[in-house]
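In this view, the complex is presented without one of its protein chains, the others remaining in place.
Entry: chain A
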């Protein structure tokens, strides 16, 4: 066995540990399928500002499983070995978070081109925003941080969606992809999340 061929490089072992090969293609396929099949679908949900129900695009919730899978991948680790490592996995972990949001953006843009849905374009922005929040909360909250993504969306639905017109700026999600303030907030949240991730990759859970 000693003279056997080296199977994989270090970064491939990292990828296998994070279970990327199984999950990232499945995630891309899932995002494409959901955005394509539900690009125009809305469900009535209770909104306090509207004093009743408002139609909420299903696409608003597409980022939740994407972000949950990202966090699950990041949690597949050897905590003690990675915390006391000479080689840091921080760069690879950060690149993974960027790649997942890039894939979600790419899939959203492709579906928008195919279906003409403007809401699909915002999927990438919403994914990056929610991923940023969740990554910021991971060190203090652990795996429970992933709940921040659906929690944010339900707060937006219950308290942010009016019966007519655009939602308030603080919601970030639910705006068009090109809206400047939500885009800036997304960039800030995502960069903050990445910097927290880079630092916490060295920390034992």
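Going forward, contacts are C-beta pairs under 8 Å (C-beta built on N, C-alpha and C of every residue); 3 or more make two chains touch, one makes a residue touch a chain; residues count from 1.
Criterion: contacts and distances are computed from a predicted model.
Undergrad: Given the options "Phosphoribosylformylglycinamidine synthase subunit PurL", "1-acyl-sn-glycerol-3-phosphate acyltransferase", "ABC transporter ATP-binding protein" or "Succinate dehydrogenase cytochrome b556 subunit", which would UniProt use as the protein name of the unshown chain?
TA: Hidden chain, UniProt protein name: "ABC transporter ATP-binding protein".
Undergrad: Which residue, A:25, A:52 or A:79, contacts the hidden chain when the whole complex is considered?
TA: Looking across A:25, A:52 or A:79, the contact with the absent chain belongs to A:79.
Undergrad: Which residues does chain A use to touch the chain missing from this display?
TA: On the chain A side, contact with the omitted chain comes from 1-2, 4, 6-10, 13-14, 16-19, 21-22, 76-87, 89, 204.
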